[in-house]
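All protein chains but one are shown at their positions in the complex.
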Amino acid sequence: MSVASKDNKIINEKIVENATCTFCGCCCDDITLTVDMDKKVITKAKDACVLGKSWFLNHVIEDKPIARIDGKEVSLDEAIDEAAKILMEAKFPILYGMSDTICEAQRQCAPIMDDCGGTIDTTTSVCHGPSGMAFQGVGEPTMTLGEVKNRADFVMYWGGNPAEAHPRHFARYAVTPEGMYTPNGKDDRTVVIVDVRHTKTAGVADIFLQLKPGKDFELLWMLRAACKGVDIPNDCKDICGLDKEVVEDLFQRMKNCTYGVIFFGMGLTMSRGRHFNSGALMALATDLNEFTHFVAKPARGHGNVTGADNVVSWQTGYPFGVNFSRGHPRFNPGEFTTVDTLSRHEADAALIIASDPVANFPKPAIDHITSDKCKLISIDTKNTPTSEAAHVSIQTSTYGINTGGTVYRMDDVPISLRPAFDSPFPSDLEVLTKLRKKVNELSKKANRPYATKKYI
Amino acid sequence: MKGQLILLPGRSAKQGVGLNKGKLKEEYIRVTTTLEVSFEDAAELGLETADIVKISNHIGETEVQVKVLREGKLPVGYAFIPYGPPSSNLFDGETCGTGMPASKGMTIDVEFIKKGVKKKTALPPKTAIG
Amino acid sequence: MNNEVRIINGIVFDPTNGIDGKVSDIYIKDGKIVSKVSDSAKVIDAKGMAVMPGGVDIHCHITGPKVNLARKLMPEDHRLDPHFKTPNTQSGSGGIVPSTFATGYRYATLGYTTAMEAAVPPLTARHALEEMYDTPIIDNGFYVLLGNNLFLQSLIAEGRHEEFKEAVAWWLNATKAYTVKLVNPGGDEPWKGHKNLNVKDIDEDSKATDIAPRKVIEAFIDAVHELGLPHPPHIHCNNLGHSGNFDTTLESMKTAGDRRLHVAHIQFNSYAGELGKPPKSASKEITDYVNDHENITCDVGQVMFGKAMFMTADAPLTYLLRSYKKEKWVNADTECESGCGILPFDYQGMIYTHALQWAIGLEIFLLSKDPWRIVLSTDHPNGGSFANYPLVIKLLMDYEFRKIAMKSVNQKAMNSTILGELKREYTLNEICIVTRAGPAKCLGLKDKGHLGVGADADITIYDMLEDKEEMFNAPRYVMKSGQLLIANHEFVSDYTDKKVLRVAPDYDKDIEKVIKPFFDDFYSISYSNYAIDDEYLHGTGKIIKTKKKKSIYEN
Partner (left out) sequence: MKLELHTKPEVPLEAESITPAVINKLKAKEIEKLKIYHGNREVNIADFFSISDNKSELLEVSGDMHKIKYLGANMKSGEIQIEGDVGAHLGSAMSGGFIKVNGNTGDWIAPEMSGGRIHITGNSGHCVACAYRGASKGTSGGEIIIEGNVKNELGHGMSNTTILVGGNTGDFTGVNMHSGTILVLGEAGIRTGAGMKRGTIVCKNNIEVLPTFSYDCIYNPVYLKLFFKYVKENTKFKIEEKFINGSFHRWSGDAIEMNRGELLIYSA
C-alpha cells in the first residue's frame, strides 16, 4: 500500500494485523504494525506496551557481516563448517540459549547435540528452571490464560513484577478483562500481590502483602498446613513479617473463591530455596483443590523460552540441562546445566543461540566461556557481548519481525508469527538446519562407537 | 562511608527497553548501572541520588550510581539493581544442584567513591509513547 | 533407483482380502502394493515367516500438550529406560511416556506403522502437529476435543443444528483433525466453574451444566454422520472408571441409534456394582450390546500390570484417583474447550480393582463375536504402555498362559469373573484383524491394514514363533511405504516421509461470522491466529475424503 506522508512524499506502507510480540511471555497477538517498506522499519505498533513498542520500533537492519570468524568476515558456509568442526572435535560441548527463536529452529538443536555427544540447555535453567524441577516433584494444577480472564475471581502474583516484566498481563489476561463469568472485570476479582519490594505491580493490588525477604517458603508452608487444618501460628509476624490475622484472612479468601490463580515469578526461583519455593507454591495450589478450583502458573519471561522447554522435552524427555555424551539423553540440573559446566571449567566448546551469557552469567562462568579453554560460537540477531567475544559469530534475522514460525506463550499455547518485512540475514532455522546437516555428516564419518546398554 | 546491604537484582521495564536498543548502547548500560537503595539506608550510609559507589562481594566488584527511593518502596537493608553485566560481576557460579545461580539476596559491601552527575531519566523513545 | 521389492515365500495374513495364512508373494513399487514387479526387484525371502500389514493403533496418547506435560513430569522414569542412539536413528528416552523419537522407533519395533493420537484440544493442536513431525516413521492423525466446547454446547442448547454442524466442520478444518473426540461431555463446566464437581448422569441438566451430556453426544453423532467423516465420533463416556458405570455406557451407545459411534477404551466403562464401592464385571452386558449393534465399534483399553500414566481430558477422574496416593498430579484447563488431568499410576495384580480391570478387558476381547469391531489397545499410557501389546496378544492366543497369569493376581477378583471359563483362543488371523485390518476399517483408511493391490506398502514380517509374545515383540522386517526400515531386527534406515492423516469437510464460510464474536469475547488469542496454517503439516498432510449426507433434520 502506498500512502502520502505529511510532507507529501509517497511512502510504501504495509499494515500487519494481529502480529505477535515476542518480547515477553505474554505473546500478545493483537498488535497492528505499520511498516515502512522502503526504509525497512516498523513505524507504528498499535496496542503494544512499552516493551513491545521498543521491541518493534527499534528494529533496524544493520549493516554488518553475516558471518565472522575471529572478527574477520567469512561466508556463511565457512562459518558453519568451522562451527561443525569445533563441535565434533569437542569432548564436552554445550549448546545454550534458544529463548529468542522459533520452535522450528529449536527443533534442530537437540539432534545436533545428539550427533556430537554434547549437552543442550536452555535459558530456562536460569529462569524458571527450578519451577520445572518443582513440577517434576509435585506436579501442578494449571490453565491457559483465557481461563483466568473468563473465570478467576481470585488472582495472586507472588514474587514477580508483571507491571514491568509483562506490562499487558493485567489488561489482557488477569486483572481487568471482562470474561465469561467475570463480566465486571476487575470488580469481580480480588487481586493480591505478595512481594518483598513495593513495585509498580503493587499498585494494582486490592491487597498488598510485603513479605520479609527470603521467607516465601515459610509463608507458603504455613498456608499449606492451614489447608490440613493447622492454625496459623501466633508468631506469624516474626516468621514472615505479616500479621496472623492478615494471613488467616488470605487463607479464607483462597479457600472460598470460585476459581483461584497464583502467578509466580523469579522472586521464588532465584532466592534461597529455589525449587522448594516454587514447589511449595504448586503444592499449595494443589492442596487448595480440596476446597475449590485452584491453579498456578509461573509467569515465564523472555520470548519463546516456553517453546524451548516444550521442544527439548518432546525430543529428549527432559526440559533443560540434557546431556548426550553417553549416547542417550541424561538429565541432572546442577550437573549438566550451563552455569555449572562453565563455572566448573568443564565445557570445551559452546554454541550459544539467541542469548547472551557473557552479559548475564555469574562471573566465574563468564571467565571460562571467554577463555581460550572454551571455543565460543554465537548465533544471534543482535550484537551482544557474547557475539563480540565469539570465535565464530553468525548474525541472523529476527523472529516475529523478519521471519515467521511458532512461539509458545507462557501458558504453553502455540502461536504463529506474522513477519513484518524481510531481512538480508539468514533465519535461525536456515542456519541451524545447515549446521545440523553438517554435524550429522561429520558424525557419520567419525563413526564413534554407540553404547547399547544401560550403565547405571 | 561503608556499609553492607542485601542485593535483590531483578527485571525492570527500562532495562527491557534498553535491551531492545542494543546491549552495547548507552541506555542499557545506564539502566543496568543504577543501584536503588531505600531512603533509610541512604541516610544511614550518607548517600544521595547520583553518588557513585563501589559494590563488591567475594566474587567481584563493580561501580554503580545510586538512586534513593521513597519510603516504603524497599525494605530497609536491601538494594535493587536491574540485571545486566554489572550485577553479573557479583553472582557466584554455585547453583546448589539446580542450574540456577543464586542471583537474589547476596550480601554486598557498599562503599562511597565520589559524587556523580544526575542522570537523565531513561524515558522510553518518543515514538513509543501513545 | 530401483524401488521395487518382492517378498517371497511368506505366510501371508490379509483378512481384508480373505487371505488367512496362505504362502504367497507380495510385490511393491513406489511405496504401494502392486500386482507385479520387474525381475530386478530387491528380494526379501520370508520363508516360514508371517507377513502382515503394518499395525494400526486406533487410540493412544503419544503427541500433544498433555503428553508433553506428562513427559516433563517423569524424569525418574525416563532415567531407567534410555533409548540409545544408533548410526541410523536418534536417541531418546523411554519409560511410560517416551520422547517423540523413541515413540516412533518403538512403535516400529512392534510392527506398528500408524498410530492415532486420541485427544488434542483445538487451541494447542499446533503443538500436536509439531510433535507428530518429530515422531519418526509412523503415520499419525489426531482426534480433536470438541465435546466440552462451550460455544458448540451453546449452539446445541439453542437448537441451531445447521450452524452447529458447520461449526464442527470449521473446527475440524482449523485444527487439521481426523475426527471428533468427546471426553466426559458436560463434565468440564462443573469441574472448573463449580468447585471441582462432575456430572454423574447423562441426562443430568443441572445448574452446573446448561445442557445434558446426552444432548451433546447426540448432536455430535448427527453432525459427524452428516459431514460423512470416515470415522465416527470417538467417545470417552461419562462416569468412566466408576463402579456401576455400564448403564451410562449402554445409554451412550443407545443414543447413537443406528448411526456409527466408536466407544474408546470400553473396558474402563464396563463396571457393575455400586458407586463408591469396589466394581464388578459388566463385560457381558456391554459385549452383548456391541455384538448386536453393527454401528458400534470400540477399542478395549486393556489394563496391564506395571507402570501407567493417567493422561486424560477427564480431569475430575484424575483428581479422584489422586486421593488414593497423594503423589504428583497435574491439572491443565484449556479455555472454553477442555480440561486435562495427569497422574502417574501403578497397576498391581494383587489389588482387587486392578486385577478385575485386567480381567474385564480380557473378557471383552473373548466375549465379542466380531473381531472387526473390537480393537486391541491399552489406551496407552492410561492402561499401560503400548509396549505391552505383544503380551496382550499372548494372553489372547494362549488359554493355558492365561490360566497361569490368573493365578498370580488377586483371587477375589478372579473369582468374581468368568474369565477362567472362557476357553477361546484368538487365531493369528484374528490378531491380525484386531491390530491391523479392523482398526484400519474402523478408521475408514482404505490404503491401510491390508495387502491388496493399491494399499500402502506398510508391511511387517514376523518370525513364526511358538511364544507369541516373543514373536510380536521383534519383527524381523518392517517396511513403511515400501522402504525397509528394520531388517534382521536392526534399524537400517531412518524414514522421515511420514503422513498426517486428516479430514477437510466443506463448510459454509458464513459460519465464521457466528464463531468470531465468541472468540473476541472469551478467547485469549485472536480469531485469525487460531486456525492452523497448512505449513504446520510440513507437506505431510493427507486428506481422507468425506462424503456429505442428508441432514436428519431436513424433511
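Going by the order they are written in, the chains are A, B and C; count residues from 1 in each one.
Quick note on the criterion: contacts are C-beta pairs under 8 Å (C-beta built on N, C-alpha and C of every residue); 3 or more make two chains touch, one makes a residue touch a chain.
Quick caveat, the model's predicted, so the values are computed rather than measured.
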- Shown chains contacted by the missing chain are A, B, C
- Which listed residue, A:121, A:348, A:412 or A:428, touches the chain dropped from view? A:348
- Sole contact to the chain not displayed, among A:23, A:96, A:276 or A:314: A:276
- Query: In the full complex, which of A:298, A:333, A:362 or A:426 touches the chain missing from this view?
  - Reply: A:333
- Note on the structure: Among the options B:3, B:22, B:77 or B:97, the absent chain makes contact with B:97
- Note on the structure: Of A:210, A:325, A:383 or A:440, the residue that touches the missing chain is A:325
- Task: Kindly note down the residues of chain B that lie in touch with the hidden chain.
- Result: 96-97
- Taking the full complex into account, what residues of chain C touch the chain not shown? 73-77, 79, 327-328
- Where chain A meets the left-out chain, the residues are 90-92, 116-118, 133, 136-137, 217-218, 221-222, 224-225, 228, 230, 233, 235-236, 239, 272-273, 276, 324-326, 331-335, 344, 346-348, 448-449, 455-456
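One rule holds for everything that comes next: only the chains that are shown with their structure count from here on.
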- Arrangement of touching chains [line / ring / star / complete / other]: line
- Item | For chain A paired with chain B, centre-to-centre distance based on mean C-alpha positions, whole Å | 23
- Note on the structure: Separation of the C-alpha centres, chain A versus chain C, in whole Å, is 34
- Query: Taking each chain's centre as the mean position of its Cα atoms, how many Å separate chain B from chain C?
  - Reply: 56
- Message: Can you list every residue of chain A that touches 2 or more other chains, as numbers and ranges?
- Response: none
- Which chain B residues sit where two or more other chains touch them? none
- Item | Partner chain A, residues of chain B touching it in the complex | 6, 8, 10-13, 16-17, 20-24, 59-60, 72-75, 78, 80, 83-85, 88-105, 124-125, 127-128
- Message: Quick check: in the complex, which residue numbers of chain A touch chain C?
- Response: 17-18, 20, 29-30, 103, 107, 111, 114, 132, 135-147, 149-151, 172-173, 179-181, 258-259, 286, 289, 291-293, 295, 309-310, 313-319, 324, 327-331, 406, 408-409, 412-416, 444, 447, 450-452, 454
- Message: For the complex, give me every residue of chain C touching chain A.
- Response: 63, 65, 67-69, 71-76, 78-80, 82-87, 90-93, 95, 97-102, 123-124, 126-127, 130-131, 134, 150, 191-196, 319, 327-336, 342, 521-526, 528-529, 532-533, 536
